[in-house]
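One protein chain is absent from this view; the other protein chains keep their places.
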Amino acid sequence: MSVSNLLENWSDFRHTHPVDDVPHNPYKWAMSIDLDACSGCNACSVACYAENNLPVVGKDKYAHGYAMHWMRIERYWDEDGRDFPDQGAQFLPMMCQQCEAAPCETVCPVGATNHTPDGINSQIYNRCIGSRYCEANCPYKVRYFNWYDYPTTDNVWPAEMNQQLNPDVTVRGKGVMEKCTFCIQRVTVAKNNAKNEGRLVHDGEVWTACQQACPTGAITFGNLVDPESKVHKQWQAQQVELAKDAQTKDKEEGGSELRGYRIFEELRPYPSVMYLERVRESAV
Amino acid sequence: MMNSGSVKHLAGHPFDRRDFLKVLGWGGAAVALSGCGNGSVEDGKETVVSYVETNDYMIPSISVYFNSTCAQCDAGCSITGRIREGRVLKLEGNPNSAINRGKTCGLGQAGVQHHYNPDRVREPLLRNGDQGEAITWEKAYALIAEKLNGVSGEEIAFLTGGVSGHLKVLLGNYLDSFGSKNHFVYEAVGPAVLRAANKKSYGVEMPRFNINKAKVVLSFGADFLGAWISPVHFSQQYAQFRKGVDGQRGVLVQIESKMTLTGANADRWLVVRPGTEGILALGIINALGTATGDIAAAVKGYDKARVSKDTGVSAEQIDKIVALLKERTPSLVLAGSAAEGYAHGSQNAAAINLLNQVLGNVGKTVEAAAVVPFPQMAPATGNTFALKTLNDGLNAGKYKVLFSYAANPVFTAPGAMKFKDNLAKAGFKVAFTHYLDETAMQADLVLPLDSALEDWGTQVPEYMAEGAQINIQQPLMEKLHANTRGMGDILLALIKLRRADDYKKYDDYYAYLRAAVLQNKGALGGGVADDDTFWNETLSKGIIKLASAAHALSGKAGAAGLSLPAPSAIDAQYPLQLIPSVNASLRDGRNTNQPWLQESPDPLTTIVWDSWVEIHPRKAAELGIVEGDIVEVTGKNGSIKVQAYLFPGIHPDAISIPLGRGHEALGRYAKGYGVNPFQILDMVFDKETGELALHETRVKVSKTGSRVIVVKDEGPAGGSQMGKKIAARLPSDKVKLSEEVYYVG
Partner (left out) sequence: MKDISEDIAWAKINTDVLKSLENPRKLYWVILLIAIAMVGVAAGCEVYQYNTGMGVSNKNNTHVWGLYIATFIFWIGMSHSGTLLSAILHLMHADWRKPIYRFAEAMTTFSLMTAGLFVAVHLGRVWQIYYALPYPNGRQVWPNFQSPLLWDAMAIFTYLSSSILFLYVGMIPDLAICRDHLHPGWRKTLYTALSLGWEGTDRQWRNFRVTYLTIACFLIPLAVSVHSIVASDFAMSQQPGWHITSFPPYFVAGALYSGCAAIITLFIILRYVFKFEEYMTLPILKKIVRLTFAIAMVWTYLNLIEYASVWYGHDQASKDVLIQKATGVYAPFWWMMNFCGSIVPLILFFKRFQTHIPVLFAVSLLLNMGMWLERWMIVAPTFSHGYYPWTWDHDQWPSLVQWGMVFGSFGWFTLLFMVFCKVFPSVSMYEVKEMVYHRSQATKKLEVTGNLAAAGKGAH
């Protein structure tokens, strides 16, 4: 322990979006979500509860805004003043966008939320002191705080229900922040297996829980660095580049005919989740 | 590996750990598991097993996976349970099933909460006044034998939900054993009218609908992405349909009076006057102008002006649909529950099905389904008509003994049926159940069942996706409670009381099941494999895929007998049509006690933990109602008080309340949340099938003066993105889908 160590290694303590001298290697986890496929069915959200030990807070606490859904499905309506939403609704699965330059990370006083070398915004529950600055600064408001001690709250995990808890995922006590982790426990297992076998994780070896459940296959997850991965190919086909805050294709006259976009790119968090725009038939 | 001789007491006694391991050892991928038990070291109940000296294949902290079948609804998706240290932790879809190909819906995900539910019944309970008194199984069986003594077959009734597979066979045999034909299969929200209409139109009750092969889907209220028939299967097809056939993105037009999840995903959602779906279908046939013969004659009167006036769908819109249908083929027309829920529901469905015929979709996007070559295992599908028959019998005091399993009519029967009162007239009521639901609360004897994740079984889905298949259900872990029993084991025990000789060779239902499967090894694709190998493989796969022929499909029903009533005039006293909606998670309310589902927001309103009534903003303004107003919804058969939610996706002359909530029993997560619209349904029935017309209830809405804050995920911005690019959208002529990289599944 020394200050000199701190000074020497400071840059290593923090990983941000890839710069030339620190590229993501060999992993950069990323996602794409096809809004034209997503039906808004909520299966992903429930799967996340099951996988990640999310507490069910109950009606009263939900009413107070304490819901813990790491994955929330938002429903938007058109706003052109028509009597009926005759083009349906717009659904948006929203969870932590695993920003490369995450606004939540820089502000955390204790470094409890920080960047992993493989590009995930991680959350260290043990380190978190509950200042909630991270959520204050998250543009997407996808961080969820343990306002109460859910493990000891009535009817959250009463006897037997507690046996369902995933032993690979911490049960969070009161006072810490949490959020979607890209199912880091699954990623870790896959990485370790690959490491033991002296190879890299291959595409499709690790699925996030939401992806695995999703009946429409709207969610794709994988290693953006791997040129063979589906997620890489999708990003590439959509000409969305991770390290850009405005995509070249969007500068074209009349907009691009590609559907890929990232939410709030202009705020420069460099999110790792690309959405594909929903399509609506023009002929009817 | 092990031989079957070592399998003892799979039911009827608490599992012996080693035996349990072996059973799963057969089914699993060469890894077994050990239990941590369900007590703890502290309370002295745990069997302490060192991880350093474990059972044969067990690796602590390494998960093992076993295949089984989702029991959360009747779609029959295959699941894979993740088990660690002897506990099932998570359910995923089994990729080998053509029904769900590795996927699940949210309801399926919550299956573990059915299993671990703290409100499960743990002991056989005998009514003693208002109390349930715990008794032994021996006593329970003896009591049933005593009550059946001297009772004729006609005086015994067995009420169940949809059943299939070997359980259905065993149940049939049991009823046979006392000469009873009174098996009532009741499904509160099953597609009963559709089955009958399909039978007429296509010659089969449940053909295959190939959404993924259609370029246009015209759905009359079929919520195939939500709660209709086989939603996971259809969702996958839908995703392919959106990716396009020959590079042409599929177009979904949804026609309904209350927007469903599917409607919310439509390219064009058309609000239609409740009950006029059939008229619109005939109008479209007329406008297509391709029909000939009696069909052309039948639709002659349905010109655009009239249809537009009757249905509220504009003539231009009909033109657009017609143009689309002409331009893009094949298409697929679906008749959903919304169209069926009327007194003329069968007519509506027939008219809609006719459209498929006219468009030449039959045989292309409407295909024959594969047949399971064991008719005795085919699903017994249910309807409200069956319940009505039972109810009449009960009312007439016909039944001395009533068994009920997997149905909760006290909750789901229309209040006006007075089912609860009539039920009291049965002499002795036995409920086989997981929880004390409303019906079990009325029983004299409550027999606690193993959860679906602890029990053995086979299931034959009604909707066959591709080839025919039989689904295997096997325990994913040790029983949680020592004194619950599998339904199969109970039936076997009961039937042994009557036909001991026939069944004495089966120690338990597991043995029965195994023997029954092995007996048909050849037909089940076992070939020359030895019994153990075949059985182990079967359990390991979780599915038996069968080579089988398809049903014959006919597409020439024609328009004979088609007559649609003119839209009904608005009733001055009860001006609004009540649409009870079926939500993908809560369905008819049997899963409401799974807290993940209670807290999973309704996709359209984002409301949690409560019921609501959807009112169109225009109507609400007329009535002076704002969000959160507690309104009284009054019909001829009573009234309920519920919070109002202003919802643009509903016909102004209709209101909608979701089914599934409003329990008075069913445990801590269900009881006391929301209201039960079943209670106020009018007793109107489909004229042809006698099925309850779910959408025929007329009501009025009045303010009570109190107001609550609606508990929902949506914030004060409502569904507005405030001009930000959050959930973005492009018109189809602005995208080059063919240049994209797609991955489905």
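Observations
Letters A and B name the chains as they come in the text, with residue numbers starting at 1 for each one.
One rule holds for everything that comes next: a residue touches a chain if its C-beta (ideal position, glycine included) is under 8 Å from a C-beta of that chain, and two chains touch if they have at least 3 such contacts.
All of these numbers come straight from a predicted model, not from anything done at the bench.
Touch with the chain that is not drawn comes from one residue among A:Y27, A:Y140, A:F182 or A:W235, which is A:Y140. Residues 709, 714-717, 720-724, 726 are the ones on chain B that touch the missing chain. Where chain A meets the missing chain, the touching residues are 1-2, 5-6, 10, 13-14, 61, 64-67, 72, 74, 94, 103, 106-112, 114, 127-133, 135-137, 139-141, 143-149, 174-177, 264, 267.
In this text, only the chains that are shown with their structure count from here on.
The residues of chain A lying in touch with chain B in their complex are 35-37, 39-43, 45-47, 49-51, 56-59, 62-63, 67, 69, 72-77, 79, 83-92, 155, 158-161, 163-167, 209, 212-218, 220, 230, 233-234, 236-238, 255, 257-259, 261, 263-264, 275-284.
Residues 38, 61, 84-85, 87-93, 100, 102-110, 112-113, 116-118, 120, 225-226, 231-232, 235-236, 238-239, 242-243, 249, 251, 253-254, 259, 261-271, 320-321, 323-324, 327, 480, 584-585, 595-601, 603-604, 606, 608-610, 618, 648-649, 668-669, 673, 709, 711, 713-714, 718-721, 724-737, 739-741, 743-745 of chain B are the ones that touch chain A when the two sit in their complex.
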